[in-house]
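Each remark here refers to the structure printed beneath this line.
Now for chain A:
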Amino acid sequence: MPPIPLPTAVPLTYYLILSAILFALGVAGFLFRKSLITVFMSIELMLNAVNLTFVTFSYQHKQVDGHLFTFFVMVVAAAEAAVGLAIILTVFKNRGTLAVDEIDSLKL
Partner candidate 1 sequence: MLVNFTPPSASEYIRVLPEILLTVGGTILMIAEGLAGERHRRGLAPMALAFLLLALGGAVVAGMDPGPAFNNMLTVDGYATFFRLLVLIVGILSVLISGSYLTRENADSADYYALILFSLCGQSILASANELIMVFIGLEISSIATYVLAGFLRNDKRNNEAAIKYFLLGSFATAFLLYGVGWIYGVTGTTNLQEIHRFLTSSESVYSPLLVSACAAMMFVGFAFKVSAAPFQGWAPDVYQGAPAPVSAFMTAAPKAAAFAVFLRVYSIAFSGLTERWQPILWVSAMATMVIGNFAALRQDNIKRMLAYSSVAHAGYVMVAVVAHSEAGVAAAMFYLASYAFMNLGAFAIVTHYVGKGERYVGIDDMAGYARQQPLIAALFTWFLLSLIGVPLTGGFFGKFYVFKSAIDSNLIWLTVLGLLNSAVAAYYYLRIIVVMYFHEPTNETGAAGPVPAGVRLALIGSAIGVFVLGVMPSAVLEFANRSAMLSR
Partner candidate 2 sequence: MTLLDIVLFLPLVAFIVILALPKTLSRTLALATSMGIFIVSLGLLAPFLGKPTSAVSFETNLIWIQSPAIRYHISLDGLGLWLLLLSTMLTPLCVLISWNYITDRVKEYYAFLLLLEFGVIGVFVSMDLFLFYVFWEVTLVPMYFLIGIWGHDRRIYATVKFFLYTMAGSVLMLAAILYLYSRAGTFDYPMILQLLSSGRLQLTAAEQLPLFLAFFIAFAIKVPLFPLHTWLPDAHVEAPTAGSVMLASVMLKMGTYGIVRFCLPMFGNAAHQCAPVIIALAIIGIIYGALVALVQPNMKKLVAYSSVSHLGFVVLGIFTFTQQGMDGAVYQMLNHGISTGALFMLVGFLYERNHSLEIKSYGGVANVAPVLSVIFMVTTLASIGLPVLNNFVGEFLVLQGAAIVSWKYAALAGLGVIFSACYMLWLYQRAFFGEAGEGVRHHITDINKRELLAIAPLVILMVWMGTGTSLFLKPITAVNAQILEQSKINVEYQVKAPPAPSAEPAPATTAAVVEVARAR
């Protein structure tokens, strides 16, 4: 099964740059957003950036491994989401807030 040729106008590097930008956005989102949900979504963004990287490299190496890895990552991300949202929910139940900055009673 020969790989489908991509339009030559878009070099692989672009995908990598895009993934880097996505990853950086995720990091920035984690650092600068105030709501737990958004912070959590930033992590998902970072994972998706990774997925894009994997797919790109997989294509470059003419392997399917990278594609496979993407699925692993997606599965794990889903599990993480399930657990994460549950945790966020209990936090909200107990504290009535979703502000990241208010969760700092354990410190020093």
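The set was built so that all candidates are chains of the complex that A comes from, given by their letters.
Everything that follows uses one rule, which is that a residue touches a chain if its C-beta (ideal position, glycine included) is under 8 Å from a C-beta of that chain, and two chains touch if they have at least 3 such contacts; residues count from 1.
Computed from a predicted structure; not experimentally measured.
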Self-check item: Single touching candidate for chain A, where 1 or 2 all sit in one complex
Solution: 1
Practice problem: Note which residues of chain A are touching candidate 1 in the complex, please. | Solution: 16, 19, 23, 26, 30, 36, 39-40, 43, 46-47, 49-50, 53-54, 56-58, 60-61, 63-66, 69, 72-73, 76, 79-80, 83-84, 86-88, 90-91, 93-95, 103, 105-108
